[in-house]
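Of the protein chains in this complex, one is absent; all others appear in place.
Think of it as A and B in the order they're written, each chain with its own count starting at 1.
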C-alpha cells in the first residue's frame, strides 16, 4: 500500500479511521458526551482526543418538591485518553459541504 | 503471559512489589478492604491476610475484622499501598463501634432509598 489514505469503507471502524485529525462526537456511558479532535484509536475504540469538551448531564431530585432538575456540566481537557468500553457511539464529522 | 523476573518487579505493573505490605483495596461496590497482600495473579485476584472492612459514614468510621479473604480480580478497582508514615484518616474522623457504624449506615441507606421511592412516586403521577 502506498502512503496515501485508503478511502474505501468496508467495516464500521473504517469510518473512524477516516475521521483521524477531525473533530468527532462521542457519546459515553453515564450520560457523558465528548467533542474533540481524534488523534488515535484502536479496535476496542480506545481513543486519544485533543481539545476536548466534555458535557455531563445529571438529574437531581429537589429535596422539597421532588422535581427533577437537569443540569449539564462542561469542562475542557487538552488531551484525553478515553477507554473504549465506555463508548456508546462515535459520530464522524459531516462531510456534506466538501 | 510474560512474568517479570525478580530483578524488575519494581518496574513492572505486577502486584509483586506490594506483597507483604499493608494495602487498601477498593472494590467495585464501593467497599474498602484493608489487609496484607499474600498472593495475587494476572487477573488481580488477591489474597488478603488480616483483612478488615473500613466503613466510613460521614465523620465516623469503623474497621470490621473479616479474616483471610480471596478477592476476585474483576471486582477490584484499585489497590493502594498505605504509607505507614502518614495518618490513615483525617484527624477529625471519629472511630465508633461496629453497632454504631451499622446503625449510621442503615440511616444513610434509608435516606437514599426514600429519595428513590419519592422519585418513582412522582414519575407515576406524571402519567395521570
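Throughout what follows, a contact is a pair of C-beta atoms (placed from the backbone, for glycine too) under 8 Å apart; a residue touches a chain by one contact, two chains touch by 3 or more.
One rule holds in what follows: contacts and distances are computed from a predicted model.
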Protein name, per the UniProt record, of whichever chain is missing from view ("SWR1-complex protein 4", "Ubiquitin-related modifier 1 homolog", "Cell cycle checkpoint protein RAD17" or "Sm-like protein LSM2"): "Sm-like protein LSM2"
With the missing chain put back, which residues of chain B would touch it? List them for me. 11-15, 18, 24, 26, 28, 30, 32, 44, 54, 56, 73-74, 76-84, 86-90, 93
Residue-wise, where is chain A in contact with the chain that is not depicted? 1, 5, 13-14, 17, 20-21, 28, 30, 39-43, 46, 48, 50, 77-83, 85-86
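Here is the rule we go by: only the chains that are shown with their structure count from here on.
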Please work out the Cα centroid separation of chain A and chain B, and write it as a whole number of Å. 31
Touching residues (chain side chain A, partner chain B) in the complex: 61, 66-68
Chain A partner contacts - residues on chain B that touch it in the complex: 115, 118-119, 121-122
